[in-house]
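Up next is subunit A:
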Amino acid sequence: MLKVENLSAAYGAIKAVSNVSIEVKPKEIVAILGANGAGKTTLLKCICSAMRKSEGSILFEGKKTPDKPYDVVKLGITLVPEGRLIFTNLTVYENLMAGAYLCKDKNEVKENLEKVYALFPILKERKNQYGGYLSGGEQQMLAIGRALMIRPKLIMLDEPSLGLAPIIVSQIFQIIQSLQSTGTSILLVEQNAYKALAISNRAYIMNVGKIVKEGTPEELLKDSALLEAYLGT
Partner candidate 1 sequence: MSSYLQGIIILVGINLIAVLGISILTGFTRLFSFGNAGFMSIGAYVSAIMTAKYGIPFIPALVFSALFAGCIAYLLGTLTLKLKGDYFLITTLGFGECVRVLFAYMEPATGGARGFASIPHYTTLFITVISVILAFVFAWNLVHSKTGRNLIAVREQELAAEMVGIDTFSSKKLSFVISAIYAGWAGALYSHNLTFISPEMFNLAKSSELTITAVIGGLGSLTGTVLGTLLVTLLPEVFRSLASYRMLIYGIAVVTVIVFKPDGLYGYREFSISKVISHINNIARKVPKKGADANHE
Partner candidate 2 sequence: GGGSTQQGSQTEQNGAASNESGDKEPIKIGYIGALSGETALWGQAGLNGMLLAEKDINDACGILGRQVKVISYDGKGEPLDSVNALNKLIDQDKCVAVVGTNFSSCNIPMASVADEKKVPVIATAASSPLVTVDESGKLHPYSFRIGFTDPFQGRVIASYAYKELNIKNAAILTNIADAYSTGITQYLIDEFTKLGGKIVAHENASSGDNDFRAQLSKIKAAKPEALFIPWIYKDVALIVKQARELGIDCVFIGADGWDSQDLPKLAGDAIEGGYFCSRPGFNTPEAKKFAERYQSVYKITPEAECLFGYDGLMWIKDAIEREGAADSESIRKGLESTTNFTGLLGKMSVDPKTHDPVRDAAIFKIEGGQVKFVQIYTP
Partner candidate 3 sequence: MQIMNELLKIKNLSKYFGGVKAINNFNLTIEDGKTHGLIGPNGAGKTTIFNVITGVYKPTNGSIIFCDKEISGMKTFAIAREGIGRTFQNIKLFSYLTVLENVIIAGNQDITYNMFESFIRTIKFRKEEKALYEKSMKLLEFVGLQDMSQKRASSLPYGHQRKLEIARALALNPKLLLLDEPAAGMNQEESKELVSFIYRIKEEFGLTILIIEHHMDVITDLCDECTVLNFGETIAEGSPAQIKKDPLVIEAYLGEEYGC
């Protein structure tokens, strides 16, 4: 479904991603793990054209992805970005509606809204508050909720558990699994390696801009040296 081949990208002189190839198949949860600065965020940004790649190709359903983020999103790829990036001067409700911008069906929007409110009741409580005044964790929930307002084919989550209370973190992983069961593919970047591996079908390990290992969670978990080296135990 998503195929990234030999992708490289750089910030000026700093090469952040070099020669990376990954694949996400339909209905798969794929995790990308790696230390700080490994280039995970950069990879996701390249996939949705939020950053220009210097080399390589990105194919979605066999076709090259367009080079404006909004066109990529129209193909059915959604990114929950690092650092939440909510609309601070829009209300919570408006933030969610912005997430549903591409959805034409009013009933579906309503349904999704109810669903998000059910998952994160605090958002319903705060629906008329400016996004910028939410607490960090609430903002994270809003960012995830916003992505759930439409049903993409592929959803990419950049550290979705960041700043969330443990009880919510577990919930997030459940949500991801339930997304999979509705047929969405998931590309997940996570620091919480064990939790991520526990729900994913396959995983890549990145280090200093390169993929150093790829495999199923079972394979990876077996290799303790590897885990030690890249993820810490």
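Just so it is clear, contacts are C-beta pairs under 8 Å (C-beta built on N, C-alpha and C of every residue); 3 or more make two chains touch, one makes a residue touch a chain; residues count from 1.
The candidate set was assembled so that all candidates are chains of the complex that A comes from, given by their letters.
Everything numeric here is computed off the predicted structure, so don't read it as measured data.
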Since the rest of 1, 2 or 3 are in the complex but keep clear of subunit A, which one touches it?
3
For subunit A, which residues count as touching candidate 3 in their complex?
11, 14, 33, 35-38, 82-83, 122, 129, 133-138, 140-141, 159, 162-170, 191-194, 231-233
